[in-house]
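Note that this complex is displayed minus one protein chain, with the remaining chains in position.
Let's turn to chain A:
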Amino acid sequence: MAGELEFERPVMELKKKIAELKEFTKTADVDLSSEIEKLEARLEKLETDIYENMKPWDRVQIARHPARPTTQDYISYLFEDFFECHGDRAFGDDEAIVGGIAKFRGLPVTVIGHQRGKDTKENIRRNFGMPHPEGYRKALRLMKQADKFRRPIICFIDTKGAYPGKAAEERGQSEAIAKNLFEMASLRVPVICIVIGEGGSGGALALGVGNHIHMLENSTYSVISPEGAAAILWKDATQAKKAAESMRITAPDLKELGVVDEIIEEVKGGAHKDVKVQAAEIGEVLYQSLKDLMNLSEDQLIDHRYNKFKSIGEYSFLKEFIGVK
């Protein structure tokens, strides 16, 4: 199977063997059904063993899988009448972020998300889903529009990070990200963020100041990529696997750290194995999330978001002051 990952190879091999046996019984005059049954039982156990005991690095591989569903994939399954809005009305249209208006089960919403390409050509156009300042400014423009028309906002997070480039710095990458964090704080509508792939650093967070933050089971969210962390911590980017384990970047980690509200269960082996089923799974969580948040008034929504982020962080107190006298 194309795009199989190292850790799931035993599953793939067994699947192949079963398929071969089935093919064989079609032509040969032997009954192998009991053998096949046994193998299928073994496959089920193997799948459970492997997919339910995934290591952080395995999840990183799934989160980065080239066939992993993107924002646009989920948009097409989850929303009706999506109308894409381009441009920041100032400099350009950053295709690393898509956004627009749509309906979710009849409810008008604004949808925004990082967008990777499906192939090299599209990836170049979309800069591998790594935005420039105009991307964040487009996102903010659409959020303000949503606020004006009292539409809930749904953000899909899926980026390695903001693009580290010259032009991005010249046009104010930092300001653009900071402005989003600042302005998202005062939105009077529900903001729901769903990490669907890689949540890379500030580039992810710029779409991430939500009332609810959900994560797909095999997505990651971190301050820096495992490679980057390894380079800084141990001056060795090849230690990425080790970094992935120590940085606590998986969905269960973030849930434990109090950053994430819900972990959205993935299709066995990862979302790319069945986009439709995965989208339905996301749809259910989204629906419940919207229902809950729409019980809050505008002021309550702002307070709710404030309290959510205020509560993140870990600290304790000494018995005595050791500050300046």
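Here is the rule we use: a residue touches a chain if its C-beta (ideal position, glycine included) is under 8 Å from a C-beta of that chain, and two chains touch if they have at least 3 such contacts; residues count from 1.
What we mean here is this: contacts and distances are computed from a predicted model.
One chain of the complex is hidden; its UniProt record names it "Acetyl-coenzyme A carboxylase carboxyl transferase subunit beta", one of "Cell division ATP-binding protein FtsE", "3-isopropylmalate dehydratase", "Cysteine desulfurase" or "Acetyl-coenzyme A carboxylase carboxyl transferase subunit beta". Of the candidate positions A:Gly92, A:Gly172 or A:Gly283, contact with the unshown chain belongs to A:Gly92.
Note that of A:Arg9, A:Lys22, A:Lys45 or A:Arg150, the residue touching the chain absent from this view is A:Arg150. Across A:Thr27, A:Asn53, A:Asn295 or A:Ser316, the single residue that touches the chain missing here is A:Asn295.
For chain A, the residues touching the absent chain in the complete assembly are 81, 83-93, 101-108, 134, 138, 145, 148-150, 290-291, 294-300.
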